[in-house]
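Before we start, here is the structure in question, set down as structure tokens.
Here the complex is missing a single protein chain, while all its other protein chains stay put.
First chain written, first letter: the chains are A and B, and each begins at residue 1.
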């Protein structure tokens, strides 16, 4: 069976940077299946890269080689690395991109990519995606053992991550991503939410997006509220998100990554209801 | 020979939704060839999805599995379906996406995707692309018979479609799509046009885009008029389109989907010629 390689970068698709990486892979391992995760990570936004990678990797075959390149420090002292976890391989810069994945997948082995035998000859200092990461991924796909690729590493960079905070009113979660539809995705997982409901005996939770506006119900799907109405739900990544049925919640609520959303224990601690004044176009 | 699967969605490429669907397919059917039709259907715009799908499917191998997901009703009572036609398979929501294709391809079999054995375990209510449609496509690619996937269906949702209207002046056609180059594509097919010419004995037809402006000639290719000049032609989808050689017709004529364009039987019913006053940048 041929190996599966995924690519996640901030390279965009206007240039041929991604195509060139695939050319390098095809030159070294012609029968690998190469799948784009996305190349539209905002330039140099490591946190978004880490989020999108984590939301995706569970859906790939075991042993998939995930190449992630959001790499503002390319050519500096930040290390190029390859990792093996309980489920997959990861290749990219050691700058925190793998932080979220490594919260869920056990890290088995990590190396610094310092064996030039597995790089392109005369690698540039500015495009390790092409000169280091793509060839390393292709060699892994061909079965080269991880330890061949470089020196073992024991510590990896980790991103600081926002945590949920719980008090007697409820949970404060942080917006970690806004998707193409304007759905506002938080760091509250369904597992943490269910544990909180049990512990605090929560019957009728509700979501406060903007202080002083209508509380939102927690639904199962978008269509449970009329078109144009806002709701909260556990989305496809099993994290709480705020959405508008047929609309763009991020625009309507003026929400950005990093902002706080409250999940209240009860509707009976209600702020005044003024949702109708928002333009729910 | 490995099966061919196409994907058409409104998911965009900023997120990893499409990549994840490909991961699911690779997990279940590693040797399928997966081809993107487009993921830039305007969010929830079923009519554009139907148009783009119809314009594309003839160019794929027989037996190709076309997955189309423009799905505002995901998780509600709209049915997830799979179809077999005289040429191909189609997988997606039953919301009219397949209306245009089914005008041209004979429907042989349709099922509601209610057999959970062919879905991902614990499917979400918000991402059937990943949890139902991708695995179903992969199973079809592996040779699972359509009838295994669910209960037979006899009726499918259809979109209301604009029709051409003919009167003594000529044809009124409707704009159904505007492409990346600003070419304005109508619902008038070459076949309907040729039949009309014979029936009305039309010698010198001309196209009126905006009432009171120059009539446009019907050409064979863009280069038949000087750069910056407007023309009409039967484009690559065999539908009448309005274009500007080297320019953007939709912008210049302020045209949008749904607007009417007239094909006149003769230039001798001419409105005043004022095309030069338009900014044909």
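Descriptive notes on the structure:
FYI, a residue touches a chain if its C-beta (ideal position, glycine included) is under 8 Å from a C-beta of that chain, and two chains touch if they have at least 3 such contacts.
The structure displayed is predicted, hence computed values, not measured ones.
Among A:16, A:117 or A:151, only A:16 touches the chain left out of the display.
Checked against the full complex, the candidates A:103, A:124, A:151 or A:251 give a single residue touching the omitted chain, namely A:124. Note that of B:80, B:205 or B:235, the residue touching the chain absent from this view is B:235. In the complete complex, the residue from B:179, B:192 or B:259 that touches the missing chain is B:179. Across the interface with the omitted chain, subunit B contributes residues 1-2, 4, 6, 8, 13, 33, 35-40, 52-53, 55-56, 59-61, 64, 179-181, 220-223, 233, 235-236, 246. The chain not shown here touches subunit A at positions 11-20, 22-24, 26-27, 30-31, 43-44, 72-76, 124-127, 130-131.
Please note the rule applied: only the chains that are shown with their structure count from here on.
Subunit A and subunit B have Cα centroids separated by 32 Å.
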